[in-house]
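What you see is the complex with one protein chain gone and the rest in place.
Chain IDs A and B follow the sequence of writing; residue 1 opens each chain.
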Amino acid sequence: MSEKPKIGLYWCASCGGCEESVVDLAEDILGVVEAVDIVFWPVAMDFKRADVEAMEDGSITATLINGAVRTSEQEEMVRLLRRKSAVVIAYGSCAHLGGIPGLANQFDREQILRYVYEEAPTVSNEAGTRPSTEHRFNGDRATLPSFHHAVRALDQVIDVDYYIPGCAPTPKLLKQAVEALLTGALPPKGSVIAPDIALCEECPRKDSKPEDLHIERFHRPHAVMADPDTCLLAQGIVCMGPATRGGCEALCIKGNMPCTGCFGPTSRVRDQGAKILSSVAASIDAEEEADIIATLETIPDPIGTFYRYGLPGSFLRKSLSQSS
Amino acid sequence: MHRKEESGETGVPWRPRIVAFFCNWCTYTAADLAGVSRMKYAPNTRIIRVMCSGRIDPQFVLDAFTEGADGVLIGGCHPGDCHYSEGNYKALRRYHLLRRVLTGMGIDERRFRLEWISASEGDKVKQVINEMVEQLQQLGPLDLPTERMRLDSELEEMRPRRSVIDISEELKEAAHV
Partner (left out) sequence: MKGNGEIRIGFYICHCGSNIAGVIDVERVAEYAGTLPGVVVSRDYKYMCSDPGQDLLRQDIAEHRLNRIVVASCSPLLHEQTFRRAAEAGGINPYFVQMVNIREHGTWVHDDAEYMTGKAMDLARAAALRVYAHQPLERKQVPIKPDVLVVGGGIAGIHAALTMADAGKHVYLVEREPTIGGHMAQFDKTFPTLDCAACILTPKMTAVRAHPNITLWTWSEVEKVDGFIGNYTVTVKRKARYVDEDLCVGCMECIEACVYKRGKFDDEFNVGLSKRKPVYIPFPQAVPPVPVIDAGNCLHLSKGKCKDTCVEICGDRKAINFEIEPEYQEIEVGAVVLATGFQPFDATRIPYYGYGKYPNVYTALELERLVNASGPTGGTVRLPDGRTPERVAIVHCVGSRDEHYNRWCSRVCCMYSLKLAHLVKEKTGAEVFNFYIDMRAPGKSMEEFYNRVSTEGVHLVRGRVADVYAEQTDEKKTNGQIGRVVIQAEDTLIGRIRKIPVDMLILSTGLQPQHDSEDIRRMFNISCSAGGFFLERHPKLAPVNTFTDGIFLAGTCQGPKDIPDTVAQAGAAASEALALIDRGVFELEPNTAYVLEEECSGCKSCIPLCPYTAIAFEEEKKKAEINEALCKGCGTCVASCPSGSIRQHLFEDEEIYREIHGLLAYA
């Protein structure tokens, strides 16, 4: 029994969907549990940090970490897990690219704290109390982790061996990765375990995309009834499919929603947002500068649109404090 | 090895550095013309020649900022004059969308400029560069590399920068020669 590979799972700044996706293995999970020893999985099983600390360095065969790194605690934990694990896998968009929490990199820490604890319409906090990293009461000391200035993808904090993309990764991808781990048929270090070809390749609407696309204006997905059989870009809905790794089997498209880019760019692209921006802008149907600006204004939130999952891992990473 | 020592600027007060992407047929040629006409202008620009402004991948602009440019200038043919017929329109469209991303991320839009400069407008090269240098002087350094280092100093241990290409090994190797 002790020959079984040891697996750890951990979450950082994430929604929990990645953890769900492990459970989504359904009956297959039984096979996995059979084949491996799960040595750390705070969401599902009762392990303590001390248990991990007690392990030998490098003794965990592989740890899957999901979520971005936002707090000192998350940083501490991933460093600990890095030390204890032979292989670290960034699991899901947040660990891979920064993910949805990474959109917070548009703002400063101060802006975020002020809004959340003072300005948000649902907040009533007249004293302006903010969480502090340390609080003493009656001789006792309570601490909270500190809130970093930026959200980081996992590999901006520790070395990462593999990436399993997706928000959340599909059970199929997870199964493939686990199988690779069990059989030792691992790709080169640093690989993203998903096809290195954009989503359009496997998109059921591929044939409906015209060869002479000229976008007259953009529509936000909630504002129109998209034809369920036609390429969404051809309907003026920004679809990140052309700039996003495939492997998800076009789940969102099948739900008549555009790809928002959760699988990240292909290996040939450094900045997914910049690339789709380049392609989408070039394809608009406007020549005069004023028309160009007006057409592009129909994308009200370019950062949120093009960098929905990729902001921390992008060139710009984090907005500057003030205009400078 | 820090960039300021590298470029022979040690001890010299900060001067903005502009990375300029000029199209071969119009703006690069215009800059040649400015040279032939011996027009003196601010020397702060480093020009990268591309065949067409349509080749300018927004990633190049972002990379230049990330690597320490204080400003990025795109130069292309006037509308209707593109050697490749309409590459400049593509550049203009990308420019406007990218400009919004940059400003959204706190980078002043005066740091990113697109100008149509035809092969005969040597004087415009001079005027645009002088103007931009002056504006950047007022804005001060952008210096994203230092800014990023400062940001990462909150980590227990800093990670090597994730760069689009890795030339550090090559540079290190060369230093040993």
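FYI, contacts are C-beta pairs under 8 Å (C-beta built on N, C-alpha and C of every residue); 3 or more make two chains touch, one makes a residue touch a chain.
Computed from a prediction, not measured in an experiment: that's the story for all the values here.
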| item | value |
| --- | --- |
| Chain A, residues in touch with the chain not shown (by the definition above) | 196-201, 206, 209-214, 241-243, 246, 265-269, 275-276, 278-279, 282-283 |
| Residues from chain B at the interface with the omitted partner, ascending | 1, 3, 6-9, 12, 15, 17, 19, 24-25, 28-29, 31-32, 34-36, 38-43, 46-52, 54-60, 63-64, 67-69, 77, 80-87, 90, 94, 126, 145, 163-165, 167-168, 170-171, 173-175, 177 |
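Methods note: only the chains that are shown with their structure count from here on.
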| item | value |
| --- | --- |
| Interchain centroid distance [CA atoms averaged], chain A/chain B, Å | 30 |
| Complex contact set, residues of chain A against chain B | 75-76, 79, 106, 148-150, 155-158, 269-271, 273-275, 277-278, 280-282, 284, 286-287, 289, 292-293, 296, 299, 302-303, 306-307, 313-324 |
| Contact set on chain B toward chain A in their complex | 54, 57-59, 62-63, 65-66, 79, 89-90, 92-94, 96-98, 100-108, 139-140, 142, 147-148, 151-152, 154-157, 159, 162, 164 |
